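One protein chain omitted, others in place.
When the chains are written out, they are named A, B, C and D in that same order, and each has its own residue count from 1.
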Amino acid sequence: MVDAKKQDPRSKFPPVEGGKSRYNLTSGKYMKIWQGPQHPGITGNMSLELTVCGDEVVDCKTHVGYLHRGFEKLMERRKYIQCFPLVCRICVPEPDFNEYLFAECVEELAGIQIPERAKWLRALTLEMARLTSFLMWIGGQAGSFGMGTIGQWTVTMRDYMLDLFEELSGGRIYHMYIIPGGVRADLPEGYEGRVESTLKQIEKVLKDVELALMHNYVFKKRAKGLGIITPDMVDEYGITGPNARGSGVKRDIRKDNPYLIYDQLDFEIVTETGSDAYARTWVRMKEMYQSIDLIRQMMKKMPKEGPFFQKLPNVLHWKVPAGQTYHKSECTRGEYGFYMVSDGTELPRRVYVRGPSYTHAVTLMERLAVNTNIADTAGLMVSLHTYPPEIER
Amino acid sequence: MNIIEDKFSVWQKRFSLSGFENKSSELAFVQVPADQTVAFITTVRDLDGYKHLVFFTAVDLLEDGVFRLTYMLHNYTTKHDLGIQTDISRDSASMESIHHLWPHGATYQRELKEMFGIDFPGSPGVNESFVLEGWFAMPPMRRDFDTKEYSEATFFPRPGRKTFDTQEYMKEQLYPSEAETW
Amino acid sequence: MNDILLKALYTLISLFVITNYGLLLGGTMARVRAKVQGRIGQPVWQPYIDIIKNNFKRTGIYHGVMFYLGPVFRLAGGLGTYLFIPAVYGSVVFANFSFSGDLLLVMYFIFFGQLGMALGAGQSGHPYSPLGVGRGLAQMAAFEVPFSLSIIAIAAQYQTLSITELVAAQQGGIMNWIAFTNPLAMIAAMISFLGMSMGNPFSVVIAPQEIPIGPPTEMQSSFLGMLQTNRAIFNGAKLVLFMNLYFGGAASIWVMVIKTFLIYLYTVIVGASFPRFRVDQSIRFFLGIPTLIGIAAVVLQML
Amino acid sequence: MSDSNKQIDEIASQMKMANDGLSEQDKAYFCDTRPHAVEPYKGILEKFANWARSQSLWILGFGTGCGAIELRPLMTSRYDMYRYGIQPRPTPRQACVFVIGGYASVKTAKRIVRSYEQMQGPKFVLGLGSCTVNGGMYWDSYNTINRLDHYIPVDVYITGCMPRPEALLAGFNTLKGMIREGKAEGMNKYIENFDWYKANQKKIIKDWNMPDYNW
Partner (left out) sequence: MSLKDIIAPFSVWKRAFEKPYTTKKPLDERPGAARYRGFHINDMNKCIGCGTCEEICQNAAIDLVPVSKTVHGDSGLRPKIDYGRCCWCALCVDICPTSSLGMSNEYIWIDSDPEVFRFIPGHDDKPWNNSELGYRRAEGYDLLEGQRVAMPMLSFEESKKSFVEMVQGYSAEQARLEADRCIACGICVATCPAHMQVPEYIKAIRDDDMGEGLKIVYNANPLPASCGRVCSHACEYVCAVKHKGEALSIRWLKRYIIDQIYLGDYQKVLDEGEPGNGKKIAVIGSGPGGLSAAYYLSLLGYAVTIYDANDKAGGMLRYGIPEYRLPYNQIDKDVDYITSLGVEIIQNTKIGRDIPFSKIYDEFDSVFFSTGLTDPYGLDISGEDLKGVIPGLEMLDEVTKGLVPDIGSSVVVVGGGNVAMDAARTSKRYGAEVTILYRRRKEDMPADEEEIEEAQGEDCILTTQAIPLRLEKGDKTRLKLYWGKAEMVSEGPGKRPKPVLIEGSEELIECDTVITAIGQAADYSFLSEEITAKLSFKRGYVEVNEFYQTADRKIFAGGDIANPKRDAISAIANGHSAAKGIDIYLTNFRKLN
């Protein structure tokens, strides 16, 4: 069986079979260069092994593992509560999804019902995390095409969001807020007002960004037609999230399999039909506005008072009944899932983390990079919004 | 919920399924013998709309001497996740490849080969290292691999730590006498 | 003999001034750029410290003779460019070595530095360097087209290739500036100036994100210090050149400062607002509208 | 048990190294030649040089771990490290500060060593977070190093997980002070104890060869 990628019909360059180096590097026609792990154009710490002919990429191979810490192994020898600080590290820009999914899996296996307010608070942090992550992403997308100004603004806006997180949870990056049983603390006093003023500020900057970036001749020139994901590739490559929605595929777990309180919120799935990096940027821009709207809705609809934590059995020797489950949620990059197996002891038997970047950054990237200009690989990679730690964990 | 149960009875006519576990309206698990797995996956993919390979992973059931492989598939129409599980022997673990169904299956298989030592003959690049580099020990996700021991032997924990056990220390301080030791 | 010594002294003064001016201009513009980005920005004198630090590096790896010579060529290019441009009209000190055909020599020197750099970068062995050099040369070839057309147009208009004479021709009021007497030539040249100053959207040569950081990937320590000094001089030289060619030159050093500052600000204004083109896109861009404008300018003169 | 051991050996033998297929000559990319220590200048000249070094810190843009996430705000307008003379550089040749963002997996450790050696002296290393001190959260992981100072010399440690950007700025201030006082001589320390560092590095980095560049 020949790998589908190797027969990419778009490639002008003949594939060579046999698993050997397919391009004769000594011929002088091809050159192999590495992008990353030490490279500002790479998302996180990973690398692309590119074979180029002139300015054109003829073969791309993703190398990951630079951030492999063995989370899944480490969790096998930690108690359930001890896994809680660990999981958020799997995804740094958006740690809350890990916390939520881990908590959700444990709660299901242990049969714990969390209070209503905890659900709202969880959804609130998740949505805030989405906004935060997108804000950094848009800076990266503009930056990967050389427009540093946008990144300077939006990363600052992200920082304002981090201030909110810090106030709520006590941590800027690793919030460790969603714990099995609920959340760790209630909203501080006057939080709503500060959220609103931050959102207003972000909205203003987003308007500016939209004007300066989305209606930018050069940006359009670069992003349009870059990294085209056709709708039929979506299932084949397991593409989820904005990458799929940018191709007009209407899928959003928040709507399809609503979790927490998403069924009580009023929103529509954002789609674009351009299928390229530009369309994906639009999807994410719109999802930022959507997130802002959802945060506002939640602030309004949230029960104003009530318990936010359901007492757990003593966590020092908490035995979760045997069983297995899978939970997923819609993070900024796509479907984020936790598969958990418990064997009835104090330690989880297996926790598997399904990160959307797993397919986006490896198989999909390897396919899309072929035949792009070498200067576009960074932009292409960012437009897939990949994050390496969730690949290698 | 009934839909999946109906489907299950249809599938059961063709495959020897067992261990059907209907977790919720969104999730079910089913066990398939190893030799029928890929055929079953192909069937549900092509005929039942489970087009999306969510993930593919293994659990090391050391006590039973098997690896339990889990293929999680998703059906976007019914919005249902189906976990297809199969047990393969731990010794000379090998499984049929699914990279022809989904290209990213090859990545999962590459990872499983590296982390568990499960072979997938024919899967592209399955022997290439994935996340590890220069790894010569047992595949680390195997249950009998002790990561703490390995870490302490390989890396250098900073010396100079000493801790006291509360109970032991209080005994030393408050009732060191042999008369009260039992 | 005295004349030569005096000339040498004047040249040194002129170089000293332009180097410092270039460095300060660079520092100032970094602050201006920072302002758009909503921050304070580096100190104005930061380029000095960077150069001092780079020259004080204890080690420096080299990859062969050409690697040594690359920055030297580059610096020679920068110096050459500047030394044939009269910086201040009518000033003895800043007249430099202007002569009747200096415009051609200047254009050659603009190219020369880049070529020298290409040799050095090529020997560094890093794959990013030749990629960057390739991009740089390709893009340069492209922006030279409208620029050359513009030069041809004004040379035809004033029947001279001497910068001093061109400046002299523009004296006596703002409407005498070539910018107004031959706006098409000015527009073509100013667009190609964006490419020449390697700011966005034509900065892909030294872009950190798009694979190479360009020719200087392997350049470090005093090599880098030399390149930075050159950048200051070269920048100054280009600004002075454009000022002389299109904006009436400068009768005093203060006028020069103001005019060059504004010209530089123009590239910064464009640079902060746009991402960068890929090299093929920028080539297409330069060979499109700017070239057409340049041709139009030439044709208008020919008519 | 022996069966499974055999199987593991088999798996190990099937694993391909990144540079498989290269000639023996090409494989030895790693620089084992001994560098030479460079003595600092004496007196006011060195003081001046140190002042300049402290005021112009160029960070290598290599996000080795999660600490990299806080470099982003630091570089952008909220914290604006440029005003302190600190800026990122994309290539190790031009950088003089290496910020190790927390944990380093074995695979990254190799790149860290490589990048560190490519940097030109004097060069400084900042260790972020617990992980660089004693392994941090990943103290029992099979793939992360526990003590960074066993592999490269570290000048300043900043506690926290993650350290806030302010803590990083404070760390840079400390580093600046050390440079001005002439205390940040990590590079010479590395050269003087070259064998020790190399032995430590070789103990963990089994796949010692570098990836196959064809330059």
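Following the convention adopted for this analysis, contacts are C-beta pairs under 8 Å (C-beta built on N, C-alpha and C of every residue); 3 or more make two chains touch, one makes a residue touch a chain.
Note that the structure is predicted; figures quoted are calculated from it, not measured.
One chain is not displayed; in the complete assembly it touches the shown chains A, B, C, D.
Interface note: of A:S169, A:N257 or A:Q290, the residue touching the hidden chain in the full complex is A:S169. The missing chain, though absent from the display, is touched by one residue of D:P88, D:G101, D:G121 or D:P165; that residue is D:P165.
Where subunit B meets the omitted chain, the residues involved are 158, 160-167, 169-171, 173-175, 177-180, 182. One chain is missing from the display, and on subunit C it is touched by residues 32, 34-40, 269, 272-274. Although one chain is not drawn, its touching partners on subunit A can still be listed: residues 78-79, 81-86, 149, 153, 156, 163, 166-171, 174, 176, 182-186, 188, 208, 211-213, 215-218, 220, 307-309, 311-317.
Assume only the chains that are shown with their structure count from here on.
Counting steps between touching chains, the shortest path from subunit B to subunit C takes 2. Among the other chains, B has the CA centre that is most remote from the centre of subunit C. Rounded to whole angstrom units, the spacing between the C-alpha centres of subunit A and subunit C is 43.
Computed from the mean C-alpha positions, the centre of subunit B lies at a distance of 34 Å from the centre of subunit D. Annotation for subunit D: residues 18, 61, 76-78, 90, 107, 140-144, 213 touch two or more other chains.
In subunit A, the residues touching two or more other chains are 31-33, 39-40, 65, 68, 70, 73-74, 77, 152-153, 156.
The complete set of chain-chain contacts reads A-B, A-C, A-D, B-D, C-D.
Within the complex, the subunit D residues that touch subunit A are 18, 21, 60-66, 68-70, 72-73, 76-78, 88, 90, 92, 103, 105, 107-108, 111, 115, 137-138, 140-144, 161-162, 164, 211-214.
Residue ranges of subunit D in contact with subunit C, taken from their complex: 35, 38, 40, 48-49, 52-53, 55-56, 58, 61, 76-78, 80, 82-83, 85, 87, 90-91, 93-94, 96, 120-122, 187, 213, 215. Those residues of subunit B lying in contact with subunit A across their complex are 21, 23, 26-27, 29, 51-55, 57, 59-60, 70, 72, 76, 79, 81, 83, 97, 99-100, 102-104, 106-108, 122, 124-125, 129-133, 140-141, 143, 145, 147-148.
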